[in-house]
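Below: the structure, in structure tokens.
Heads up, one of the protein chains got dropped from this complex, but the rest are sitting where they should.
And then chain A:
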Amino acid sequence: MSSRRSRSNQQSSTSRITDDQIADLISKLQQLIPELRGRRFNKVSASKVLQETCNYIRNLHREVDDLSDRLSELLASTEADSEQAAIIRSLLM
């Protein structure tokens, strides 16, 4: 009887520790995402944080893609007056 009680106590205290760990990690995530950063003192739900995280990562991927496009076009530019192309070209290639 007593062993059962102590086992269930142990189980609930360990899962409470992992709950806290996860809540802590989710709040760290919240602070990284610009959309949610200002709302630190209002509790944002975990599922909202995850949703915004996915959106944010997708946006970052898209931005890297756009920037790669821009950089490759800049490098292809053969305009005589395009100074930035010359700078970038000398830096990159």
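The definition used in the following text is that contacts are C-beta pairs under 8 Å (C-beta built on N, C-alpha and C of every residue); 3 or more make two chains touch, one makes a residue touch a chain; residues count from 1.
Please note the rule applied: contacts and distances are computed from a predicted model.
Student: Suppose you had to identify the omitted chain by its UniProt name; would it be "IBH1-like N-terminal domain-containing protein", "Guanine nucleotide binding protein (G protein), beta 5b", "WD40 repeat stress protein/actin interacting protein" or "GPI transamidase subunit PIG-U"?
Tutor: Hidden chain identified via UniProt as "IBH1-like N-terminal domain-containing protein".
Student: Of the residues in chain A, which ones touch the absent chain?
Tutor: 14-15, 18, 21-22, 25-26, 28-29, 31-33, 45-47, 50-51, 53-54, 56-58, 60-61, 63-65, 67-76, 83-84, 87-88, 91-93
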